[in-house]
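Next up is a structure, given as structure tokens.
Missing here is one protein chain; the remaining ones are kept as they sit in the complex.
Chain nomenclature is as follows: A, B and C, assigned in order of appearance, with residue numbering initiated at 1 for each chain independently.
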Amino acid sequence: MTKQKIIDKYPDATGHFGVYGGRYVGETLIAALEELEEAYAKASVDPEFIFEFRNMLEHYAARPTPIDFAERLTKHIGGAKIYLKREDCAHTGAHKINNVVGQGLLAMRMGKKKLIAETGAGQHGVATATIAARFGMECEIFMGTEDIERQAPNVLRMKLLGARVIPVDSGTGTLKDAMNEAMRYWVGESADTYYVIGTVSGPHPYPEMVRNFQRIIGDEAREQILKYAGRLPDLLVAAVGGGSNAIGLFYPFMDDPCEMIAVEAAGDGLDTARHAASINGGSPGSLHGAMTYLLQDDNGQIHEAWSISAGLDYPGIGPEHALMHDIGRVKYASATDAQAVEAFSKLCKYEGIIPALESAHALAGAIEEAARRPKDEIILVCLSGRGDKDLENVKRYMDAHHE
Amino acid sequence: MTKQKIIDKYPDATGHFGVYGGRYVGETLIAALEELEEAYAKASVDPEFIFEFRNMLEHYAARPTPIDFAERLTKHIGGAKIYLKREDCAHTGAHKINNVVGQGLLAMRMGKKKLIAETGAGQHGVATATIAARFGMECEIFMGTEDIERQAPNVLRMKLLGARVIPVDSGTGTLKDAMNEAMRYWVGESADTYYVIGTVSGPHPYPEMVRNFQRIIGDEAREQILKYAGRLPDLLVAAVGGGSNAIGLFYPFMDDPCEMIAVEAAGDGLDTARHAASINGGSPGSLHGAMTYLLQDDNGQIHEAWSISAGLDYPGIGPEHALMHDIGRVKYASATDAQAVEAFSKLCKYEGIIPALESAHALAGAIEEAARRPKDEIILVCLSGRGDKDLENVKRYMDAHHE
Amino acid sequence: MNRIDTTFRNLAKEQKKALIGFISAGDPDYDTSLEILKTACTSGLDIIELGVPFSDPTCDGPVIQRASQRALKSGASLTSTIRLAADLRKVTETPIVVFSYYNPIFKYGLENLARDALKAGIDGLLVVDLPPEEAQPLSLALEETNIHIIRLAAPTTTSARLAKLVDGAGGFLYLISRLGVTGTGGLDFESIRSHAAQVRASCPLPVCLGFGISTGADARLLASCADGIIVGSAFEKIIEANLSHPGLPELVAELVEEFRDSLDSINSEPVGEGGSSGGLDKPGQ
Partner (left out) sequence: MNRIDTTFRNLAKEQKKALIGFISAGDPDYDTSLEILKTACTSGLDIIELGVPFSDPTCDGPVIQRASQRALKSGASLTSTIRLAADLRKVTETPIVVFSYYNPIFKYGLENLARDALKAGIDGLLVVDLPPEEAQPLSLALEETNIHIIRLAAPTTTSARLAKLVDGAGGFLYLISRLGVTGTGGLDFESIRSHAAQVRASCPLPVCLGFGISTGADARLLASCADGIIVGSAFEKIIEANLSHPGLPELVAELVEEFRDSLDSINSEPVGEGGSSGGLDKPGQ
């Protein structure tokens, strides 16, 4: 029995991953999305674009990022070997840069003068502002007023990088409202403005395009693990907010005999209202341009998400993940705030790496799996970013929980 | 006329760089330094040690760091081409990691159980705590009480990494006092404790050993610039505090036809009392184990140094630099706080890279040089670290100066 | 016959332009909202657009966003919107178009919606973020009803795409008058006229202009190039400014009358015959 290949099968020509994905947007945006789709389709097969992208990743984003055997953590747990894909060492401190490099180059090709983006914790805002500075483009970042207060250092970063931060006080003044506002702005200004979406969500072609820009994570990791460990990993683990680092790592392994676990943020717990687990605690629906799993009530109103990790704090997930869940290719687990903070501490203490709280969710999942797997198995974890941005948050959490 | 080679000539067998360097310590430390010297001499030619060091640099420290052509900054200035050696992308965000990886491995070989280090801004403390965690060693970091207050995030980092931060309130409660205290502690505990000095200063063999651990910067950069630019740079520029990133970059080019400029921190200006320019504003003397240039008064009392950049805020400089100054191989320039902040802003705005304030001094020097050199010249700048740690400082400076 | 089609047929006969009013369902509360709707219908609205409040209205400007928020706070939902339509239907034959984002509809269930909307006397469904490419399930669900799917066209819509939009649509074409989200102002009358003329030339449905029309004067200036005009934020502004005003429905009615008068005062070309049967007589043809 030959298994059907998953890679290259999705999305279909209309941007659907099974029933997910697609293009659920107001008519005014259709032309802009078609323009983008066409430009991306051309660029993605243009050797010059491919060269520029690779070149920027190497010299600017500091790729390849290494893989790193977490020997002491592995010993401490006493089970399967844990390897880390070190996206924390990429420029700006997370995998986010891969995507903005790609989209920034594309925006330039398309003759756009300005980049806009939404941001919650500020990570994607900083990444977009970064690339705008590098390319000499104007930049406006939409950010909820709540978040502007909570994430002052990233606001400062964006300003230093020359971006304007546009406060959004509609709705709950957080990430999804910022995304709403960015889309509204784009509707009016798409002629000279490029909208940089930060994860594998949004209307077609974003999920496909962002995945393809992020697959560098998995392409590198596959080559590296084969070189250093001599074989494929048994399990891949990544945290999933929108899902770009997870799909970036997983995608090149899709047709390999590797298990995959994506870890959602369970916040206070899946049995509470305070979590961000769209698959484990949500249901299908359409938001921000795509059909996918969402946190919503019975009336189809979107719930505010909650996680200690600002980067996972989004009420949706990329449509490709929705499909991977339905077809069972990827298992969607979850980790609570408490589990993430514990994994965070462990990586600090055993490996001298301060992970992003997002990545700490992946670690929590990996630690659980490692404990119940034999020592000769290999788990490859996407360490999607560094945790410098999270220090205050973790301290507050620890202080409140007397750790 | 064949020029005499500089490389491999210094230090001499007794650890002197001309009249500088040496071993100006209390008798009780002599045995510890001899033990270290011997251990390092053995390790440095042991293929296993060399492999371990390279391996850790690759997988853990994320080396090689790239070189990156700063195209927009170059255009903006309109002179020589500026290339950046991207130490900001190394694990923990600065070149400091190279050295602590080396010394950490050495400490393990020597059977030491505990690492100690002094820290001012906390960068070297974090790097040492990092490596202690990675190797499972105890760690105590000496830090002035003043600095503990000013650098709360780094204190938190060290604690998360499992290190104890020992407050030092003697003297002025800043970096040099922390170093004093670390030396005092080491005098009593050298049997099971390894003292990790963070720069090319201190008694022999530290300046030589740290240089050799840091020369990876220059070794990589030399290969990279030859590959990407096709030729050697005309000028190398680096900021100089203790001088480890500068000598790390310069050393492999010592016998090449390249100019070299090390940029000291001029704080409020060399004509004021508030600067940290040991060569441009100091005189020879002995401190912390070595003969070198120091900030001191007529009575040989050491001055407090001042710079907006905490990592340059030290009243001495590595002895090899003292020699390089005297023999004219390296030019010692300086940049004021204002010039550094301006260069900082420029790199943010033109390249989307937030540099460490230390590195901003190098950039200030490079920008000045680029402006007066033709477009076909190449300047290679050591971007020794990232500036996330400096955001608050820069903001405070800008607010105070209405920028 | 669908009430929308009847309305356009009648307006055509009277050589009048359609006045379509968007009202956020349940803003500020169910009862007031019902009163506003009733009064608006008797004051000269030809078609009601009943907005289903949504937590993330990405196609709307701040005025309708806030209206949506108020409605949500008062407990509004697609369910209550359908009930509102049914209650309104008891007292008026004015066509009711439910205006929604897709998610509340999807979550409600397309079959459920078709059944309940029909029962409530709803005449059309306008799903602002559901382009034709994604609309098949909804079309299928509505197949057995005579509820129209109303489509929007944008200034950036090509003529090729227009054909696609209109295919399977009914009632009228909602022609967005400018780039951007709902809200008042920002109109470039010259380009709207030329674009509207182009669209009408190839569109088998009545073409109504909306987005940004905030005064009687705007309406008068644009009515001649369309079959009707759509006003939304202007009504919501009045509501927002008079939330606890006891005579709120009358205030909205006054604005409806103003628009009505403006539209009726123009010396317009005759509008074509409405109806999904298509084949309209167009000026310039």
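Quick notes on this one:
The criterion applied here is as follows: a contact is a pair of C-beta atoms (placed from the backbone, for glycine too) under 8 Å apart; a residue touches a chain by one contact, two chains touch by 3 or more.
Values in this document were obtained by computation on a predicted structure and should not be read as measured data.
Shown chains touched by the undisplayed chain in the intact complex: B.
Contact with the omitted chain, checked across B:22, B:122 or B:365, is made by B:22. Within the whole complex, the absent chain has one touching residue among B:63, B:176 or B:275, and that is B:176. Of the listed residues B:245, B:286, B:309 or B:336, the one in contact with the hidden chain in the full complex is B:286.
Across B:6, B:110, B:166 or B:187, the residue that sits in touch with the chain not pictured is B:187. Seen from subunit B, the chain kept out of the figure touches residues 14, 22-28, 30-32, 170-171, 176-177, 180, 183-184, 187-190, 283-289, 291, 294, 296, 298-302.
By definition in this document, only the chains that are shown with their structure count from here on.
Minimum number of contact steps separating subunit B from subunit C: 2.
Centre-to-centre spacing of subunit A and subunit C amounts to 38 Å, using the average Cα coordinate of each chain.
Distance from the subunit A centre to the subunit B centre is 35 Å, each centre being the mean of its Cα atoms.
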